[in-house]
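This part shows chain A:
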Amino acid sequence: MKRNLEIDIHHLARVEGHADITISVMNGRLIEARWAVVETPRFFEVMVKGMSAERVPFLTSRICGICSISHALASIRALERAMQIEVPPVAEKTRLLAMHGETLQSHALHLFFLASPDFAGTGSVLPLMQSHPDLVRAGLQLKSLGNEISEVTTGRCTHPVSLVLGGISKAPERHRLETLLSMIRERKRALDIAADFFSTLNIPDFTRETEFISLSNGSSYPSIGGNLVSSDGVKRDENDYLQMTNEYAKEGSTSKFTRLSRHSSAAGALARLNNNFALLHPSAQKTAERFGLKPVCHNPFMNNIAQLVECVHILQDAEELVQSLMEVESPEIRTPFNPKAGSATGAVEAPRGILYHHMETDEKGKVVRADCIIPTTQNNANIHLDLHALAERALSEGKTDSEIQKLCEMLVRSYDPCISCSVH
Partner candidate 1 sequence: MKQKGFTFEKLKFASFDFTCCEGCQLQLANRESTLPDFLGLLDIRNFREISSERHDDYDIAFVEGSISRSDEVTRLQAIRKQAKILVAFGTCACFGGVNSLKNRFAEGQPAAEVYPGMQVESLPVRKISDVVTVDFSIPGCPVAKEEVERIVVSLVTGSLIALPKYPVCMECKARLNTCLFDLGEICLGPITRAGCDAVCTTGKTACLGCRGPAEDINMPAFLELVKERGLKEEDLREKLAFHNAFEAVAANET
Partner candidate 2 sequence: MHEVRFVIPRQEINREDFASSAPDFNRRSEVMNTDRGFKCSITNIVRLTGQEKLFQLRIIDPTERSLFRFKPGQFLMLELPGYGEVPISISSSNSNHEFLELCIRKAGHVTTALFTIEEGAQVAIRGPFGSSFPMDEMAGSNVLLIAGGLGIAPLRAPLFWINEHRDRFGDVNVLYGAKVPSQLLFTYQFDEWKMINHINLHTIVERAEEGWTGRTGMITDLFEDISIDMKKTWAIVCGPPVMFKVVCSHLDRLGMPMNRMFVSLERRMHCGMGKCCRCMVGSTFTCVDGPVFDYWSVMNLKEAI
């Protein structure tokens, strides 16, 4: 029996942004398996032109409602490097903590609200509130902790208000740091609940070898700045982001594509983990081992688990950061600066992977050129190739139409694509 199959998912649910999936099989042969980003572009790279540097992070944070802190910090880092602004250590720490908050919030949202319904076989998290109340509570606790960290460090959980050029405009308040510390300690429990739940799940066993790209600084798990490295052994300076990405556009997709040594590459939690496993906190490594997650893992579905592992790491690291911030007395938080001409790249590890902003300023400190390359753009080609391979394999295994559709949706979701980001 020769199979025919048309899967056409318009505006895939439970992802951030608008994307379609198309799978088409004729006479048992896979004709097409692709995902298409149909998000409306907004042209941030053009919008920032002529804007004063100090205002830019407030604009670029609006690229994305989920990883606004990453975008703000990528711009800030690019501009600070372009104008040679030194940042006080307290501000550095606060920013790092802010990144942790965002990643935790984003991972929790993805794991518990977007991905877990797939594994539980429901359409959304709402039925899970009844069937798995503990899990949902744990998810809410982790997500709210992430938000709280962002709020304490940047003034608000979406679109940060106190991340500014030269440092931060307001130091985290002491009493809020105190509450935060006890929250972090208490919510480690929620992670155990989550790990127990995920360990009962059947993670599809699917691998397709690819190249993983992330930041790396050799001394700590990557977050803000560092070298650009790949699992295929490429290593470059932050400013050489163009050679690392080779961005190109294709008709029909408002999100662009990147490549390095192979046809495609991947960024994100799994890439970070694959490239920096040794720098994870020991307890995070233990969690990874529990799921048999070792570098270099080529199963895209394991990105979910990599996110969980990162959450464990983040809680440990955040605890130390909060403690050290509490020890600071009347801190210097912001360096005044004079605008000048320059250009540089700022790379940060956003929750979904490495994010580049490149900024060029004139002598008045106005932006004259900007370029942003987003994690989902870097995963774009990889998702295409994975989809194709996955569909092919599922066909050969004789999976039903709905099983195939579900697998494909799950695959795209595993990348936790951030589409409004990718079409900026």
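A word on the picks: all candidates are chains of the complex that A comes from, given by their letters.
Convention: contacts are C-beta pairs under 8 Å (C-beta built on N, C-alpha and C of every residue); 3 or more make two chains touch, one makes a residue touch a chain; residues count from 1.
No experiment lies behind these values; they were computed from the predicted model shown.
Asks: Touching chain A in this complex is which of 1 or 2?
Replies: Among 1 or 2, contact with chain A goes to 1.
Asks: Which residues of chain A touch candidate 1 in the complex?
Replies: The contact residues of chain A facing candidate 1 are 11, 13-14, 16-17, 40-43, 45-47, 51-52, 55, 58-59, 62-66, 68, 109, 113-114, 117, 123-126, 129, 140-141, 143-144, 147, 154-162, 164, 169-170, 249, 251, 254, 409, 420.
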